[in-house]
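A single structure is presented below for examination.
Here the complex is missing one protein chain, while the rest keep their positions.
== chain A ==
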């Protein structure tokens, strides 16, 4: 397991504790509610336009599963193709290795600045922080990432990293912080979207024109030709991918697809699922390096293939479906828990339902936050319903809960290890065992029910201790005068009375 990305960062509190604060933040709640419901409704309309959506979803799932089954083969094919096209391929087992590779590559150019395309993989490994520690400044060029970077904040959404910020907050961040990073915000900047976008455009344009090194991720890598694909909306990606002389792409190994034909499926499902667009505005594809005759494209291209827990995840036959994810974030936008807890509560660059199953697999379940993530769901299933590659997120959540409470065999850095049950579940384990004992014996169950019924006058309306978690916000149900089974036994289903309802005498 590699926690490289989080070295030096404070440990994240377990999900319930982080969420406790977030649900009380009314501004955050309002921002998230407005944003997620808007995207959610638009997505539903965009998806409903396609009468073959179910088939596209199934095809996407199958392509990903087939690729993951033969991942070694497709990665080697990809490497060959990239090298043939003039690129260089680097293999990084974990975050630290990936950061080291990128740092050395930037250093070799003699540059101390890089411009970045929005990339989840580089956030996962904490690349910006690692580069900064070596005196290299990384500038985020995606509008939302820029807001996050200027605000010294953390992203809280995969697609819309600054979803937790409203226009007024963004204006304040631009006014206060832009000057320290480059061109300051124009005087009298208001919170209208057009003015904010314009301020960002002016600020970023200087960076694009100056930078000699670009850093990106990729949405897809096509094994047969070595082509990388970035799907985006703002055009900043296109600038970063074409203007700098050196391009370094850090990509998770699960992003490979075998052929161009496979893109046909994902280029339909990804935009509709993420931004609710029929087609995204910018799709950039590049294959290796451009020669001197070509106007566009980098002169040097490096692909860093990132494992960082992916091979271990692949070894788990239930959990591996998480690797199908194409980072559309549809699951975040429909999740009632995400909507109320916000992205930061997930303690990872991957928030929401997909984060709750990815982080504890990529990082292991050793930390408080990672052991709490599988429980950050009511298992309502809305995420599975919208997932364009049919990841059964509730199934994986329950699977990971089992890993937390029961332990068992997992793969860590390619080696099979046996996990012990996590601490902090002793009372729950005892309760489950006790319940199992009672439920194995109908007589014991009846005894308990009768005891509850007979003492019902003395039941409190609220509970002390751990029971407060229920009764702080909800009244307890009233225990009836007799359980159903006693009524049934007494009346044989009310047959004697000819009625299904009757007063209980209290016997």
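Following the convention adopted for this analysis, a residue touches a chain if its C-beta (ideal position, glycine included) is under 8 Å from a C-beta of that chain, and two chains touch if they have at least 3 such contacts; residues count from 1.
Here is the rule we go by: contacts and distances are computed from a predicted model.
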Protein that the absent chain corresponds to, by UniProt name, given "PadR family transcriptional regulator", "(Fe-S)-binding protein", "Putative spermidine/putrescine transport system permease protein" or "Membrane lipoprotein TmpC" | "(Fe-S)-binding protein"
Which chain A residues touch the hidden chain?
-> 15-16, 19-20, 23, 29, 317-318, 336-337, 340-341, 374-382, 384-385, 395, 398, 400-406, 428-429, 432-433, 435-436, 438-442, 445, 449, 452, 466, 469-470, 472-477, 479-480, 482-485, 487-489, 493-494, 499-501
